[in-house]
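One structure is given below, represented as structure tokens, and several questions about it will come after.
All protein chains but one are shown at their positions in the complex.
In this document, chain identifiers A, B and C correspond to the written order of the chains, with residue numbering beginning at 1 in each.
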Amino acid sequence: MLLIRCPHCGDRPEVEFRHGGEAHLARPPEPAALSDAEWAAYLHQRRNPRGPHAERWRHIHGCGRFFNAVRDTLTDRFLATYPTGAARPDGTQQGDPA
Amino acid sequence: MHENSVIRHAGITLRALPGMARFALRCAPADAPRASQALGLDLPLAALTASAGAGRAALWLGPDEWLILAEDGAAETLPPAMEDAFAATPFSLVEVSGRQLAYGLSGPGAEEVLAEGCPLDLSDAAFGPGTCTRTLFGKVEMVLWRPGPEPAWHIEVWRSFAPHLHAHLREALLDL
Amino acid sequence: MSMRRFSLLSLAREALRGHSGWQPQWRSPPSPAAAYDAVIVGGGGHGLATAYYLAREHGMRRIAVLEKGWIGGGNTGRNTTIIRSNYLFPESAALYDHALKLWEGLSRELNYNVMFSPRGVLMSAHSVHDIQSFQRHIHANRLAGVDNEWLTPEQCKAFCPPLDISPHARYPVLGGALQRRGGTARHDAVAWGYARAASALGVDIIQNCEVTGIRREGPGGAVSALETTKGLVRTARVGVVAAGSTSLVMAMAGLRMPLESYPLQALVSEPVKPVFPCVVMSNTVHAYISQSDKGELVIGAGTDQYTSYSQAGSIQILTHTLDAITEMFPMFRRMRMLRAWGGIVDVTPDRSPIIGLTPVPGLFVNCGWGTGGFKATPGSGHVFAATIAKGEPHPIAAPFNLARFETGRMIDEAAAAAVAH
Partner (left out) sequence: MSAPFRTHQGGRPDRARTLRFTFDGRTYDGHPGDTLASALLAHGVHLTGRSFKYHRPRGILSAGPEEPNALVELDAGPGRREPNSRATMVPLRDGLLARSQNRWPSLAWDAGALTGAAAALLPAGFYYKTFMGPGRAWEKLYEPLIRRMAGLGRAPAEADPDRYAQRYAHCDVLVVGAGPAGLAAALAAARGGARVILCDEQMEMGGSLLSQPGTRIAGLPGWEWLEVALAELRALKVRLLPRTTAFSYGLQNMVSLAELPERAEGPRERLWMVRAARVVLATGAIERPLPFSGNDRPGVMLADAARVYALRYGVLAGHRAAVLAAHDSGYEAAFALQAAGMEIAAILDPRAAPPADLLAEATGRGIRVLAGQGVARSLGGRRVTGLISTGGERIGCDLLLMAGGWTPSVHLFSQARGALRWDAARDAYLPDTAPEAVLCAGACQGSYGLGACLAEGHAAGGGHGAAPGAQPGREPSGMPTAQAVAGAAKAPMAFVDFQNDVQAKDIALAVREGFRSIEHVKRYTTNGMATDQGKTSNMVGLAIAAATLGQEIPAVGLTRYRHPVTPTGFGGLAGRHRGDLFEPIRRAPLHGWAEAEGALFEPVAQWRRARAFPRAGEDLHAAVLRECRAVRQAAGIFDASTLGKIEVVGPDAAEFLERLYVNPWKKLAPGRCRYGIMLREDGFVTDDGVVGRMAADRFHVTTTTGGAARVLHMMEDYLQTEFPELRVWLTSTTEQWAVIALQGPKARTILEPFVEGLDISAASFPHMSVAACRVMGIPARLFRVSFTGELGFEVNVAPDQAPALWRALMRAGAPHGLTPYGTEAMHVLRAEKGYIIVSQETDGTVTPDDAGLSWAVGKAKRDFVGKRSLARPEMRRRDRPQLVGLLPRGTVPQEGAQILASPGARMAEGHVTSAYWSPALDRPIALGLLAGGRERMGQTVYATVMGGAPIAMEVTDPVFLDKAGERVNA
């Protein structure tokens, strides 16, 4: 059971959270302008990396807020948690020393 | 079942708390002080804290979300008071008096009963007086609030989940 | 390498000389040759089956299977061995029943006892919605020539005596859908059986050989070679069958896939005498259970909620699984969990696999089997081999193309079992 650092509530057990999939997939402001291929890429294609992975969580049985995290998907170690809308902290990119 | 059932075991008491007026208040944190004026007590801005006074309490549940507990009469008086306090500033006040019920669990070692289903560290150091949070008890969501220094807990749970939560707490208490 | 036939006779003959005459069941060249006609990336059941059918049905000779660890060490060796074909949509039913038919003759074809045991797969219904959903499956399956029948609670109990059908259960059993031809098989034996047969047909099986790069120097950026931890391998035809690692391999060719890899856990109990005659699956209660020939109850859990490549287990998945099992089978509360482990399953948006061509010429992909790949092993290998050999999708594989996510022609098996109204 992971221990996840909610930006508002601090460290909380994973059962209070709901995973929200890959982060930084902003919904295009003008979906109508996208080709079917571009729209399919937004909907379905995912990096699914083995290593640092920017993902979304929601502290659903807690403060209810969504936030982002970078977790190494090989060791399940969290490198950072940061508010929704914020940029991915440097030093947590794929290939950065985990 | 909920009326006034009281269970006592090993110096710990589990009882249903009487009905009260409840509101879900949501607004931008910056506008929260306006609510304090209508409420008659300071809305807590620090995470996971509650403020109480004059028979009322305000529990911080999220950065823009509070649970207000008040005397029955407040169901009529508070909404207009809030309207005035906020005036043109956007906010959301929704009465939820009927949505949920409350239990009291008190007595030395009461946190051991909660530990049967709640994954949080409920020691004094980690969950001191005035702390509150939404969390889980087994498969049911609850709001847990520790008003004061004594080992006494206030538990809010949605009405349809109350029988399950009560039965689970009861079995945990009797097996302590 | 001629394959010494397995039989009671060969066993008896070897018994006389202390079994000293047995040869390696598959050849394990220490490193790959310089070039091959086709290279399969991934030495699990699907990959080895693909190589076998390429050699046996399409006459290819220079084939290699590159496995980064040991063959059958991935999901092939980590699943709960359930086999069935009663899927809803005709495209799925065709694919999984094609596999089931191959299962029925597989031990003899491979001369390797994969212990295919059609003991029946019973899916239990616990709500009016379940009943509607299962009956829709049964109607659709019969039309597609797939056996599936509706049972009353009493018939379910008769077929699976340990089942608790009391009306006072939290989720009472209101009936079930039974596929008698479904059942289980011995997962390790599938990998070893295919490896032995493929090796006998000249396929090179190279273990501890991880692909680290895909070169695209061919016409139009076509595949030309694979960089591996054991040197460069030239080939114009690559079949990626890497399950949970598929995204990583395809990224080497510059492709981003509609896949997410999740840990999927399973567990076995201590072995007991026969008590569980069939397979029972309950989507509502999240309980999946059968009993192995060694006597262990084999129990499947759900996936973790987050993507991960670590095979660490998490306690709350096990507690959720076992409260469901002991709810449906209260007598098992005094059984003990012997071993729990996890695999990494690659899940697609519509929970159906992807078998076919990719935008990169010469690069073929067979993945997205999610939590249900073992049952399809022979069929998956068979149609993927045809697709690689001919360079165009086999008719059964055609609907499971990568482009479907662009057109929206989804085959959404999970949706049909959506939550109650």
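In this text, a residue touches a chain if its C-beta (ideal position, glycine included) is under 8 Å from a C-beta of that chain, and two chains touch if they have at least 3 such contacts.
Just so it is clear, the model here is predicted, and its values are computed rather than measured.
In the full complex, the chain left out of view touches A, B, C. Checked against the full complex, the one of C:Cys156, C:Met335, C:Ile354 or C:Cys367 touching the unshown chain is C:Met335.
Of B:Glu71, B:Asp84 or B:Asp175, it is B:Asp175 that touches the chain left out of the display. Remark: the residues of chain B touching the chain excluded from display are 19, 24, 26-28, 64, 90-100, 112, 115-121, 123, 126, 138-140, 158-161, 163-165, 167-168, 171-172, 175.
Although one chain is not drawn, its touching partners on chain A can still be listed: residues 1-3, 13, 18, 20, 26-27, 30-32, 34, 36, 39, 43, 56, 58, 60, 64-66, 75-77, 84-85. Although one chain is not displayed, chain C still touches it through residues 6-8, 10-12, 15, 18-20, 22-28, 69-70, 72-73, 77, 90, 107-108, 111-113, 115-119, 126-129, 132-140, 142-143, 149-150, 164, 169-172, 183, 186, 188-189, 192-193, 207, 269-276, 291, 293-295, 312-315, 318-319, 322-327, 330-341, 349, 406-410, 412, 414-416, 418-421.
The rule is simple: only the chains that are shown with their structure count from here on.
Interface comparison, A-C versus A-B: the pair with the greater number of contacting C-beta pairs is A-C. Look at where the CA atoms of chain B average out and do the same for chain C: the two points lie 49 Å apart. A straight line joining the Cα centres of chain A and chain C is 29 Å long. For chain B, the set of residues touching two or more other chains is empty. Residue positions of chain C with contacts to 2 or more other chains are absent. Interface of chain A with chain C (complex): residues 1-2, 14-15, 18-19, 21-22, 36-37, 40-41, 43-50, 53, 55, 71, 73-76. For chain C in complex with chain A, the touching residues are 245, 247-248, 251, 256-261, 305-310, 312, 314-316, 349, 405-407. Across the interface of their complex, chain B is touched by residues 1, 8-10, 12-13, 15-16, 61-65 of chain A.
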